[in-house]
Structures are given as structure tokens and as C-alpha cells.
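So that we are looking at the same thing, I have put the structure below in C-alpha cells.
Omission of a single protein chain aside, the complex is shown with its protein chains in their original locations.
Chain IDs A and B follow the sequence of writing; residue 1 opens each chain.
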């Protein structure tokens, strides 16, 4: 890929059975120690931390959200379980009038607004749609309600620090010198997206270009679970390995039953927001023909820049891919090609 | 569009916050006072009148259809609520052997046949499919059962007359001189559609070319709620404005809670009849990536000729578009392009 496109810059890392086997950094816009925005890969990392709350018995996926967050149970939302809300079935994809993106750093305020909102589709019809910016709010708020501390604190104390994961939900000031801005080509003639349409609301198009968000210090310092994480491919690969296989002799932080519960596919079909085919576990994406990142056991998440992080228990893999320039994701994209190449190599050596 | 296609003839009308702001009539085949067939836009207009029955407490959307229409509750149809039947979930898309289209004017007979029919798919599986010709029968029959009069009478007395709407469910003889026939290009090599397939039954292909129906006096005089309405773009725009914002100082005929109930999305996914992606509220279409006519709040209906009528409460819009020649609808079509242009202009002036 570097031969065909000299400007191509990306990181790729793979752990196999808990040991790092690939850690590549190539192209002019990355360095071995650089980190950048990974967009919605942040959702997957957050869900790894959230799984600890399920594992600890603090959260029952089949309980009503309102059991932990009473104000949420209004306007018919009392029927929503944690399982359904976190598999994109809640119909609360954003705010019709848009929202200043910085406001996502004021979690209490935005959670209050979501608790007061009416679902945008009928909840009994099995509809799901991608909650691009609000999913992290649900995860963070539920964590605060049952633990009294932020999800970022849980992540730092139980995952990032003990497992030495180079992936941040809230980039600390001392790490700033390693940050490389997300680069993207201008799109001259983008089709009109109505900011008040479901797609426009979900992407908060009224709030400006999502692709530039991690390039704002305030956003990446806030570290919203929906998409403001910053890290390296090694960080992504390592955190998924740490959850599922353990790394470098450390036990995995998830028990097998936690993994089974969190990685189980919850919904499959047409994503109401994008109109495209999708499959979700609890927060995590599942692999499917249009997003073929792994086996039936795999769980992970991609990002708007084409980044990808996942664990695949069928292979013992933790995988991370982070491009410097925004590129297309999904089947056919570079992340999927690299993922397929890794799995083919493992199969060839079995 | 007129420059690129000199024969292009269409009407476009927009109301903003209850005031007409656009009323264009262009091309050789329309006049400022001409009216023509609007096909399934008629469903939307009928649903505006039906909403008054919900508003008046005469119809409970969650009640079984059989509560109002006892004969309907046979062959497993006792489980169908008004909500489900009117959001295309009933599996009663037509008659396997076809039906003489004129017979749709004998509502009692056709309602009797539908009451006696068995659903064409299993009702507990969440399937929906477009009821192109039978939806209006359901709406009309339910109206007669709870009011004793026709839906057309309700429409005329409570909407068309008081709000001076240039849109007819049953074109009166004196208006005939204003009628312009629907024009369409012959399709030389149409693929075979089995008249006994779900698509063939729903479109009643055994009954001949649907596109020619409004050109028969008997059909447009009958004014079937499914698709025999005749009107102008101004009529379509005005009736949606009258429902949602009021027009010219008159209060809207729907209360906000009526609008919320009728415009709520009920189903989303693959339309069983067409195989294409669709989203429906109670009768109304909802905007989605393949039919992007408005915001998440918008509700309306298109017609087989590419006509479009909708209200978009996020913009205070009533919108009507009626082409003289049958053209493609959906995302990319002229109606959608004009709808997007109108919304962009409003956003630019906010």
C-alpha cells in the first residue's frame, strides 16, 4: 500500500494470544510513538470498561435503564433496557436543533437533555440506528450512576494503567506532544444533509465537521466515550487483547462470561440512521458481509477515519489499525484488507 | 430544469409558517389553475382527515381494527391494531386474482372482501409491505364505521372547504375543465411482473396500467383514498400547512398531540412488496436515506408520478410538487431536489 500511495501513513498492531506480533508504523505522517484521534473506536474501548460493571454485577443488561437512571424513564423510555439502549435501539440519536459539540464535555447537562427526550421512532418495532454521538453519554452516565465515578476513571484505573495501554479517553496534557492531527481531504461537493434529518441529527451536522473534532484540544481532553479517544494502533490492539486473552502474562480483565454477554449480537438489519446494513452487540459492532472485520466471535468498533480495533476470540487476536488520513472503512477498505491478511496468515500457520 | 428539458411541466408550492411563499407553474402542460392526478399523495391527504378521528377520540390507534369493524377480525386478523394495519403491516395488499379497478369505487364490496381475506405473511414477524391500493379502503371503511359518513365527506367539510384547499378526493363535475390528464412515456420492454406475485397483486397489474387510472372520469370522480385524488401543488402544500401550522391566520386543524401520534414512525426496513427500503408512520411516509424529503419530524406521501406532498414541522413547511409527466421519485428525483433546495434556502435565511 505504501508503494502505491507514497503519502499513505498508518499504524497497524496485532496481538496473538497475548503477545504482540505486529507493530508497524509507516508513512510520513505517523511515528512509532504518535497518537491520533480514533473516533468511534472510542466506543469500543469504553464498552470494554463498561463490561467490568456488568462483570461486577453493578449493571444488569436486562434491567431497565431507569433502574439506574430514574429520570431517563420518561416519554415511554421506561421500557428500554440497558441491553436495548446500548445496542442502538433507543431512538435518541441526538438533538433536532443541533448542539455545540463542546457541550458533550458537560455530561450532566447532555444526559439531562437525553433523559427528557422522546424517542425518534417507535420502540416496539425492533428499529435500531447508529447513535454516533449519544452512545457514549449513555455509557458514561450509567457508569457514574452505579459507581459514582466517571467511566474514564474506571478505564484508567482498571485497564489503561495496569495493562499499560496506549489509548486515552481524555488525552492528558503531558501526552500532547505525541498527538498528530487527523488529516482529511476537503469534500468539495458534498450532497445536502438536512441537519434536522435523522442522519443530520445523529452526526450533529449543525455543529460542524466531525472529522476535525479530535484536532481541538478541548475535545480530546474531554475524551467523550462516543468518539473523542486518542491512541495508537498498538493501544487499540493491546486493549482488546487485554480484555480477551490477557497480555504479557497478565490475565484478561474480562471473564469468559463477561465476554460472552458483551459480544453477543443483539441486532442485525438496516441501520435507521445511515440506511445501511449493520450488526451490533452491546455497544460493539459485529462482523457482517458489509463490515467483514472478523469471525462470528469477533467484536470491536471502527472510527470515522477508517480506524479499527477489535478482538477475535476465534483467533486469539487483538487488532488495531489507525490511518493518519481519513479513509473509507467497511468491506474493501484498508482496515478490512489488513484484518483479512492477518487472519489468513494465522490460518496458513496452523 | 426547464432549460435542460423544455417539455418539463410541473407545479411547486410551499407554505412557510402558514403563508404561501412559493407557487410556481412552469412548462407547456400545466396552468396556474390546472389540477391532475396525484396518485398516492391521496393517501397522505386522507390520513390528514383520518387524524381528525383520532383527535376526536373516535379511533384509538392501539385498539383492534375489529373493535370498529367486527367482520375484519377473521383468519387471525383479530390481532391487528389500527396502528399496525395503517402502517402497512396487515398483509392484505390486494386480491390474488386481480380486481376490476372500477370496483374500488364500491367500497362496501371491496371492504367485505378484505375483511374475509387471510394475511399474505405471518403477522407476528414484523413484516410490512406497501398496500398501494388497499390502504385507502382501510382508512375509508374505518371512518364510515365510526362516523357513519364517508372519509371524503369528513375531508370536504372539515378541511377542504374551511381551508379552501385545491385538492379533491373525488373531483366534482364543475372542476373537470381544470383537469389535465396524467402523461407518461410508454415503457417498451417492461420486465415481467407476475400478476399473482405480491408486487403484482399490490399494483393490481391484472387490472391494467395504474398510471392511466386518474385519466378515467369514473376513477377520479370516485376519489379512492388510496390514489384517486386530484389536485394542484398548491392544494397539497396548503393541506399539509393547514394541518400543522394553520394557513392565512386559521388555526391548524390538528392539535400537537394529534400530529405527534400520526407522524410517529411505526416501521422501518425492507418493504415486502417492493423489496426496497421504506419507513412509515400511520399511513404517512417518513423521510429516510432513499426517500429524503425532509427532517426527522416530516411526514407526507409521494405518488407514482413523482408527486410529493408533506409537512415538515422542523421548518414550518407545507410542500407540494406535482409533475405533469410521470417521473421517478425518491432520492435524486426532482421532487426531492426541490425539497432540499427549499430547506437549504430556509436554513440560509435563519
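To be clear about the criterion, contacts are C-beta pairs under 8 Å (C-beta built on N, C-alpha and C of every residue); 3 or more make two chains touch, one makes a residue touch a chain.
The structure displayed is predicted, hence computed values, not measured ones.
From the options A:151, A:267 or A:307, the residue with contact to the chain not on display is A:267. Of B:19, B:34, B:274 or B:331, it is B:274 that touches the chain left out of the display. Annotation: of B:151, B:201 or B:219, B:201 touches the absent chain (contact as defined above). Seen across the whole complex, the unshown chain contacts chain B at 96, 120-122, 125-127, 192, 194-201, 269-270, 272, 274-275.
Listed by residue number, the positions of chain A touching the unshown chain are 126, 264-270, 277, 279, 287-290, 292, 294-297, 314-315, 340, 343-344, 347.
Rule of thumb we're sticking to: only the chains that are shown with their structure count from here on.
A rotation of 120 degrees, rounded to a multiple of 5, brings the CA atoms of chain A into register with those of chain B.
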